[in-house]
Structure formats: C-alpha cells, structure tokens
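So that we are looking at the same thing, I have put the structure below in structure tokens.
All protein chains but one are shown in place.
Naming follows writing order (A, B and C), and every chain is counted from residue 1.
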Amino acid sequence: MSVSAFSHPYLGGLLGDEETGRYFTAEAEVAAMLAFERARADAQAKAGLIPVAAAERIAHACGAFQPDMAGLCDATARDGVVVPELVRQLKQSIGPDAGKHIHFGATSQDVIDTALMLRVKQVCSLFLARLGELDADFRELDASFGHRPLMAYTRMQAAIPITVGDRIGAWREPLERHRERLERVQASSLAIQLGGAAGTLDKLGDRGAAVRLAVATELGLVAAPQWQSQRDRIAEFASLLSLVSGSLGKFGQDIALLAQAGEEVELSGGGGSSAMAHKQNPVAAEALVALARFNATQVSGLHQSLVHEQERSGSAWTLEWMLLPPMILATGASLRLALELTRNIRSLGAS
Amino acid sequence: MSVSAFSHPYLGGLLGDEETGRYFTAEAEVAAMLAFERARADAQAKAGLIPVAAAERIAHACGAFQPDMAGLCDATARDGVVVPELVRQLKQSIGPDAGKHIHFGATSQDVIDTALMLRVKQVCSLFLARLGELDADFRELDASFGHRPLMAYTRMQAAIPITVGDRIGAWREPLERHRERLERVQASSLAIQLGGAAGTLDKLGDRGAAVRLAVATELGLVAAPQWQSQRDRIAEFASLLSLVSGSLGKFGQDIALLAQAGEEVELSGGGGSSAMAHKQNPVAAEALVALARFNATQVSGLHQSLVHEQERSGSAWTLEWMLLPPMILATGASLRLALELTRNIRSLGAS
Amino acid sequence: MSVSAFSHPYLGGLLGDEETGRYFTAEAEVAAMLAFERARADAQAKAGLIPVAAAERIAHACGAFQPDMAGLCDATARDGVVVPELVRQLKQSIGPDAGKHIHFGATSQDVIDTALMLRVKQVCSLFLARLGELDADFRELDASFGHRPLMAYTRMQAAIPITVGDRIGAWREPLERHRERLERVQASSLAIQLGGAAGTLDKLGDRGAAVRLAVATELGLVAAPQWQSQRDRIAEFASLLSLVSGSLGKFGQDIALLAQAGEEVELSGGGGSSAMAHKQNPVAAEALVALARFNATQVSGLHQSLVHEQERSGSAWTLEWMLLPPMILATGASLRLALELTRNIRSLGAS
Partner (left out) sequence: MSVSAFSHPYLGGLLGDEETGRYFTAEAEVAAMLAFERARADAQAKAGLIPVAAAERIAHACGAFQPDMAGLCDATARDGVVVPELVRQLKQSIGPDAGKHIHFGATSQDVIDTALMLRVKQVCSLFLARLGELDADFRELDASFGHRPLMAYTRMQAAIPITVGDRIGAWREPLERHRERLERVQASSLAIQLGGAAGTLDKLGDRGAAVRLAVATELGLVAAPQWQSQRDRIAEFASLLSLVSGSLGKFGQDIALLAQAGEEVELSGGGGSSAMAHKQNPVAAEALVALARFNATQVSGLHQSLVHEQERSGSAWTLEWMLLPPMILATGASLRLALELTRNIRSLGAS
C-alpha cells in the first residue's frame, strides 16, 4: 500500500525525504524501544531492583533481537499498542530467568513515548543542520544579488522598489528564530517518559526518581517526571514543525510568484509538462507551499489530542501516531526542497 | 519508510485496511492511468482523430506495460507530476509510430484526476457494502437487545432510562443518510477529467465533447466538462468521508464510555495491557474516535485546496495528493473496525 | 467587545454581512425559539395533550414576550444553555396556569436546534438568491468579454491562450453545483428537532410522532425523528458553506493574480493605501481568499463535533455554537463581496 505521499514509490521522489524517513521505519522504532528497555534494565540493576546478570542478558538480547513483524502486527490490531507483544517476543528470546525482568515497572507508554523522544532528538539535529545550510545559502544569495533592486509587492500590487536583500531577509530571519526554538526544544523539552502502569512508578519503591534520572542520562533525554497525559510537549513540537514549513512555504510562494512574473528570477532545474514542452514549472516552490499547508492542517489534530483524558487516552494517543510522523516527514521534505530551490536560483532581482 | 500509520508494518494491523489499500498502491494508480490512456486512444480512433491501428497498439501495450518505478520516482521529483515520464516510458515501450498518439490532446491532470475518480468509484462501492453490513449488524443487535433499558446520559450525567434500541438508532440512522450521500456522489459526482493543456481540449477540434463522452462511458464515469481547477467534487467527497468516520467515532466514543462504566455492555476481544494483566481495553472503540478526529483534521486541508488558482495550481493539487488517500484509508479502517466492534458486542443494556 | 471581525464596528464593513447577520442576533434566536414553543403548544393542544386555552395563551404570550437579556446571560453562565431560564421567564410572564404547559415534553436541545434550523432555512434562501445573482453576473461578463483571449496559467506559468469565457466557466460552474446542493439540503436536511429529555418524547405517549409532524409542518421543516446526538446534518451544512466560500476564494485568488499582472483585468473601486497613494488594492478579491481559508479552518471543528457522545454532549454542542454562526456569516460576506467584485470588473482579457 502506498497511501502516504511521503513513502510512495514515485510521489516520494517529490515529497519524501530519505534521511528523515530513516527515523520512522518500524525497525528504527523497535530499535529505539529496545534502547529504552536496555537502559531501564541497566538503571534498575544499578539501583538493586533487578539482578545485574539479568540486565546484562537483556542488553545482550536487545542487541541481537529480531522481531517477528507479522506477530507484532496481529497483536497491535488486538491490543491497540505494540508493546505487550514486543515484550512477549523479547521474553521468549531471552528465556524465563532474565525474561521476567523485561519491562519491569514500565508500561507501554513509557516505551513508546521515550522511543519517540529519542528519534525526535535526532530529527532536531538533522533539521538544525539543514537550517544552518539554508542560512548559509541565503547569505550567499544575498552576497551575490542582495544589492539589486526588486519591486516590492503589497496586497499583490507593485509598491515601491526595495532590494533583493530586503526580500531575502524576510526568508532568512524567521529561520534564525526557528533554530533558537528548535535548540531550546531539543535541550529542555525532549523528556524521558517513565511512569509505570499509571504514572506513579509504583513498582520501583523509593528508587523511582533515581532510576528515571539514570535512564534519561543514558539516553540523553531530559529527566522530567512522567508526562503521559500531559501532551503539551508533543503539540508544541508539532507547532514548531509547522512554523518551519510555514516560513518555507512563504519562500516557495514568493519564488512561484516571481517565476510567474518571470523577470526578476532565473531558476535552473524545474519541471516539465506532459502537454507543453515549452514550460518550466517551479516545482520545488509549489511543493513548499503544499507542504506548508499540509502541516498547517495537521497541527490542528495534535492540538485536539491535548484533550487526553485520565491517565492515558487510547484515542488521543493513537491520533498522535497518525499525525506526528507525517508532519516530521513533511518538514524534512520542506527543508530538503528549500535547499534544492536556493541552489537552483541563478539570479534574483533586476540585473 | 513507515511514516504512515495506515501502511505501517505493525500499526497497520490496527489502523490499516487492506481492502481499501489495494486501490492506493502505485501499481493500482498506474493501472488506472493506463485504463484512461487506452479509453482515450480508443475514443479518439473512433472519432477519426488517431489511426485505429495506433489505438489497438496502445491498448495492447497498456496491457503489457511494466513501469520503471525508479525512473518514475526521479522524474516526479523533477516534474512535480508522474505523467510526463510515464508517457515517455509508454512511448518507448510502443515505438515511435503508435507512440506519437499516446497522450494525444491530454494533459497530466486528465490522467491523474481520472485515474483517481476510477478508484474512488470502487471505493464507494466498497464503503456502501460495508455500510450495508453495519446496518444489518445494528439491526441484529437491536433485535437482540433493543428492548432492554439503558440509562440515557446528557451532558455526561445520568438522565432518564431509554432503551438500547433508542441508542442503536442514534448509531444506525446517520449511516443510512451516509449511504444515500455516497450513492448520490457515486452516481453524479465522479466525473471524468478531460481538458487538455488548459482545459479547452484545444487539439480535438470539434470532436472534444464526443471524445469526452465516449471515454466517460467506457470508464463508467460521469461525462462532465473538465473540472481541473474546480475542486468542489474532491472537497465534497472528503467531507463525506469525514461524516462517515465522524458518525462511527460517536459510536466508538459511546462504547468506550459504556465500557468504562462497565455495567451496560459486554465485549469480547479487546486489548491487553503490557503492565496490567487484568485489563481489557476497548481498542476498536478508541481507534474509531481517533480515526474520526483524524479525518476531521484532514478535511480542513481539502477545503483549503479549493483555492486552486488559475488553470492548474501545482500547490493545491499536490496538497490533495497528500491528504485524500489517507482520508480514504482512515474511512475504510473505520468501517472495518466498526464491523469488528459490532460483532464483539456480547450484550447491551441491563439484562 | 468586538472580538468578531464579522460584527466589529469597522472590520465589519469589510467582512460582515448585515443581511445574513440579522438571523444571528440574540433577538432573532429568541424569536425562533418562541416560534418553536408556540408551534409545539399548538400541536399538543390539537393532540389533546394540553388545553387549547393554554396553547392560545402561550401563542399570545410569545407574541408579546420581551426577554430579560441580563437574566438570560447569568443563567446561561450557570446552566450552560439559555433554555431553562428562558422557559422560566416565559412562565413568569404567562402566569402559573398556562405556564405549566410551556416547554411541555420538550428539552433544551429541541428548542435550540429547531430554532437554528429555522434560521438556516432562511439563510439558504438568501444564499440561493445571491448565487443566482452571481450566476447572472458571470453570464453577463461572459457575454461582454467571453470571446476575448486570456493567457492560461498552469503551475503559475503561462501555458497556452484560452478565452475569458473558459476562465469564467471555472468560476461559474461550481456555483451551479452549489445551488443544487443548497436546494437539496434546504428541502431534505433541515429537520425539526423534537425528542424531549432523552430523545424518546417520553411525555407525549403515543402522540409523539403526530405532534412532531404537526410542529414540523407549521414551521416548514422536515419531520424527521430526533437527531440530537446525530450531527451529520450540521457538519454537512458547514461543509457546504465552505464549498461555497472555497469556490469564491478561487475566484478572488484569480482576480488578485490578474490584478498583479495588471494587463488582463480592469477593476473599479478597490482600496487605498496609507503609505502609497498610487496603489489600488484588489481588496474584495483578497478578502474572498481570506474568507475561504477561514471557513476551511472552521469546518474541521464541526467535523470534530460529530463525536457527540451519548444522548447529548455539552462540549460538542457548545463547540457548534462557537463555529457555525461565524461560518454562515463568512459565507454571506463572501457572496456579498463576490457580487461586489463581479460588478467592479470593467474589463477582462486582452481587448
């Protein structure tokens, strides 16, 4: 099935992003869940909650474990979440002795939310790097063409001449703020989720906080108290994704309008038409607008899922699973296309 | 990449729908596009616009054609649409003589929009059948439990006793209206798209309307004038999908609330917990709520894409590609889960 | 407070619509609620459920009744709905004898939903009339300029010449379908809501259906069974509003792009700039785009409110109250502005 344009055999060429997509394969999610289990077992062993030997066996088993994906699929259909079956398979692969210490004191949400945070952290690094490259590209364009005149348009009407540099500033400056936002989120908002059955770490006695800190440290995440029904970090991150793609959508829209007028931009690359051989379509620019509107659509659903009832809402949580990965992909694709577009700009402004 | 929950190796077990998904593989889309090309060539041959032999060669070639998917992917990245490269591959497979009659008088949007309509038509049939099954299930539940008392709740407070039949009516009746809506859409709104480069069928001379009628008849679609920048049919269909999943979300929410209270419903199946062996979670009911909220989120983007500028908006059209297939999948999954849920209801109301 | 742009002392000049707004004053809502109470009493008297004299007294009192708005406001804050206090005030104005027959067998939702349907019906007539006027305007423009050449643009690039008539067709044709949709909704979907406390008309004995039919007939609404937790009619109507404003947004976007290029359209009217005296901004065209995107945003929330739990969801219902009236206003404003814009078109295409 190729229902998603982001992973579609041919639409993926336009709208996908391989580098971002690597964090959202089933294999990558399983690997992140195993990293959590391993860090948990290790921290619990150090806290004297489970035998050291069991933690070592778990670490070893996690390294070698190959999930039975068909089994995970059937069980997710039944349980609404993959973790019970993953834990069962993991226990089976490890044998009853150490196996009984798998997943000790944890719950599905600990595994899945932490595995998400681990990958979001890597995504933040990727996006920060790309924003840095974009910044450099815009500065280079500014160095080349910034001094040239450009007609300003307000309310879609010619206003007064500005410079190309003024316009480039309107594209580049928001990205600087987005980098600050992303850095802040990465440093302070990507927290481990560890709470146990109902958020109270009831099985860890007085070692709960210490174990949480140790696991967070091992995984490079913020050691905050459990947040399983507090989804503001998720909705905030989604909003930030949409800010990024929204600003890039403005860049795309501006380039498409320049390309329509035809006199103040020169682009290389660009798309062919099946009916008109003479046309060269500003494909990346238009895709940036589409991706901005896509994320602006999705962000609403992640704000809806803030209404996450009681200790865990199956429906609000499942809604996140449907919405967040495509938003991350769309943002990755948006950054990729913006870089492609800046590099295809041969000229800006009146020479 | 498994970015979409609908086609994810294990989340797909919960949220996917294989039967619906068959219409949204790349292969299914290519097949539908070839069906269009074949019908177009045939109609144009009958109208004397291209040689009959060429049309026969095209029909034959379309039957045997295997696309080079990697080539389609690269070209879509460049052109923003798959058709120019698909046409090129098709021409190559058929040779220059008949090849020059491939895609004659058509444009990318004719191929893609018509190929979409062909599959939407089949999806309507599938959904109508499932709505019929659901209707039967609800009537059966009504026959079994309809006479029993049920506490009505208004504003989340116990109100007065009603009957189980009253509640089932609130689940079943909207589905009856949805069937009428779907039947009307299927009969009158799924139109062929055939307009050529800018919608005027400029290359077909005075045969434009006749060719359009012939292609529509062959493909079983409504023979309306081109609608390439008039996307109301798409947004209307998306709205209808969300009406369906929304009504099923109400059913899911009601079952989840009944299951929470615990005394007026008995369910079989249902999900296990990784931390609490005693629990049986109303997984399908919760997923119905999530799918309803998913579609309610997406529908906004398809209404945004009504602002489809000029003769073809690359950005508004691309936005549709990202939004509509997941909505169709979500609706298919919603119907599948609702059928699963009705069949897992062992008892409703106070016995 | 002027929080709404639609009723704002000066923004209302741009974005409001007086004629539509008349149906959404508090006074208009109270009047519609009284019309319901009167028709209900009359039908119940005819059915022998309440004394004829009481119904006459009620009819008379409803004609003269002036609500204490401050009292309604305080009570709505407390009760979450205006009806209990409105009924109390009405009873007080009529005296205890007939007063006890006020609101007999009905519930808040009966009063409010029916009062909404009554006004939606009038709104449909208003919008149908305006769509008819727009159709005439477009036909007139077509008669004047339809034969002229116009450059088609696909993907924001010049494609091939079409005619002005082709472009006008893309603006006019969807409106024809919207008229059909509105007529169908008006004829078959605007149903009375009459169900009593939990939808079962429990207090009307075997006269429930007869009373419902009589009230519906009196009020000119469809006599459907109660639909208090089945909100598909509301979400469908909202979707249709957004289809209308979306198609007009495409018209606005096209005019704004034509005005930017500057050679193929000539407009009268249009806005001044505070900084640049030479500019003439295509204000109505831009407002049409904004209104389209506004409705495309709102429609999502009305689909969210399809998840209307149990016999009455306070939260889903309240959400409708916040979303639907502004959507109706936005659609009215959109039609008003489209008419203004068509009449300000002095020339289209190359002369």
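To be clear about the criterion, a residue touches a chain if its C-beta (ideal position, glycine included) is under 8 Å from a C-beta of that chain, and two chains touch if they have at least 3 such contacts.
These numbers come from a predicted model, not from an experiment.
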* To do: For the chain that is not shown, enumerate the shown chains it touches in the whole assembly.
  => A, B, C
* Considering the whole complex, which of A:G314, A:G332 or A:G349 touches the chain not shown? -> A:G314
* Asked: Which of these touches the unseen chain: A:K91, A:K121, A:H178 or A:R336?
  -> A:H178
* **For chain B, the residues touching the chain missing from this view** => 153-160, 256-257, 259-262, 271, 273, 276, 279-283, 286, 300, 304
* Structure fact -> Even though one chain is not shown, chain A touches it at residues 80, 107, 152-156, 159-160, 162-163, 166-167, 169-170, 173-174, 177-178, 181, 197-200, 202, 225, 227, 229-232, 235-236, 239, 242-243, 246-247, 249-250, 253-254, 257, 289, 292-293, 295-297, 299-301, 303-304, 306-314
* Interface with the undisplayed chain - residues on chain C -> 1-16, 18, 21-22, 24-26, 29, 69, 72-84, 87, 103, 106-108, 111, 196-197, 252-253, 256, 269-276, 281-283, 286-287, 289-290, 293-294, 296-298, 300-301, 304-305, 313-316, 318-319, 321-323, 325-326, 328-330
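Convention: only the chains that are shown with their structure count from here on.
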* Structure fact -> Whole-angstrom distance, CA centroid of chain B to CA centroid of chain C, is 29
* To do: Express in whole angstrom the distance between the two chain centres, defined as the mean CA positions of chain A and chain C.
  => 40
* For chain A, what residues touch not just one other chain but two or more? -> 256, 271, 273, 276, 281-283, 286, 300, 304
